[in-house]
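With one protein chain withheld, the remaining protein chains of the complex are depicted in position.
Entry: chain A
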Amino acid sequence: MTRKRVHLAAHFPGVNNTTVWTDPRSGSQIDFASFVHLARTAERGKLDFLFLAEGLRLRELKGRVHDLDVVGRPESLTVLSALAAVTDRLGLAGTVNTTYNEPYELARRLSTLDHLSDGRAAWNVVTTSDAFTGENFRRGGYLDRADRYERAAEFVRLSRELWDSWRPDAVAADRETGTFVRPGAIGDVGHRGAHFSVEGRFTLPRSPQGHPVVIQAGDSDEGREFAAAHADVIFTPHGRLEDGRRFYADVKRRLARYGREPHQLKIMPGVTFALGDTDEEAAENAAAIRRQQVGPRTAIAFLEQVWGRDMSAYDPEGPLPDIEPDPAEGVSQGRVPIKDRAAVAAKWRALAGEKGLSIRELVIEVTGRQTFVGTPGSVARQIDEHVQADAADGFILVPHLTPGGLDEFVDRVVPLLRERGVFRADYTGATLRDHLELT
């Protein structure tokens, strides 16, 4: 049996505590040079794509902007378009919300990016919607999950209709006959649905990929169903072997319902990593990174999100206080809410008691453990094994440092994946669809 190929993408470090800014090597999160650095590193490694996340309102804790993590990002598609000028083959994936955008405009922006990158554009479709984020937009408000995904599905279908509306040969640009566009080659779009009503004509020729790659990131049943019906790639948090296999089987099984084949939807968990020359050194590095990720105040902030109340008076190096979570609405805004905070608190308390952990040690224990820890050889083997075991089709690598956090992985792990015969030595196609083997 032939071995599955591994797909790899690079996630620009995010605005949460996974990204370490206290390290002397930490560079700017906003200077274009940082984006160029990461994109070029990814392209040097022949990775499939670079990935940018999105958050449309700054996160708040206790009614104030959260100040402990890296914050401040560019608009995804604008920075990706600039990166198209300094890269040749690397896919360029931007996260853009369907609740706070309109199909005609966004389809046009995505088509533009696909044209300007010669076929390397991808769109991570997210549906995040809360009244808090809505305060920045005309639309405002809030959509519940079913409505969000219904709107997202209609949005993607309509975008594809717009992308398809110019026949591939529509632009003749025949100077002899004076025919710029072939008569009848541009179709009109007339759409009337529950969420959108769009009537008229699109402004761009069909782009190199035809349809930019669609990625989905959301984990609910509705999210998975949406991905099975519409997405080319899933960005999922399920990076561990058993968990990943369950998720993989679940989502791939859903495809048949939409007349799709398993290879038409690539499953790529977001994963973190820590490397070392020996397994012991890697484990030490991993532990050191986690201590950087959870500073004393960050530990308290995590506690506050679960307990739903101000806990700044407690010593992060001391024991967990003996108080119950506030069942009221919570103190955190702008991130996916924690379900059943009381149960989480009970679990944390039990764990802290059992192992005798301080607040900070507990938070280090329960959050953000690196997915892959080991020597380059060991990490390459783990990645390969996950893919061959159908826990994933590849991974979206989330480095903890901007902009150099991917350098070591590309220099030391990628060559070993190549030696295992599961990762490309060079790009064989021009477009992101080619890299992802989406046909």
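Just so we're on the same page, contacts are C-beta pairs under 8 Å (C-beta built on N, C-alpha and C of every residue); 3 or more make two chains touch, one makes a residue touch a chain; residues count from 1.
Criterion: contacts and distances are computed from a predicted model.
Going by its UniProt record, the hidden chain of the complex is named "LLM class flavin-dependent oxidoreductase" among "Putative mRNA 3-end processing factor", "LLM class flavin-dependent oxidoreductase", "Glutathione import ATP-binding protein GsiA" or "Sarcosine oxidase subunit alpha family protein".
Only one of A:D31, A:D221 or A:D411 touches the absent chain when the whole complex is considered: A:D31.
The omitted chain makes contact with just one of the residues A:Q209, A:T298 or A:Q370: A:T298. When the full complex is taken into account, the listed residue touching the unshown chain is A:G178, out of A:G178, A:G259 or A:G356.
In the complete complex, the hidden chain is touched by one of A:A82, A:L241 or A:V366, namely A:A82.
Against the chain not shown here, chain A presents residues 21-22, 30-32, 35-36, 55-58, 64-65, 67-75, 77-79, 81-82, 84-86, 100-102, 104-105, 108-109, 112-113, 115-116, 118, 135-138, 140, 166, 171, 173, 175, 178-183, 186, 196-205, 295-298.
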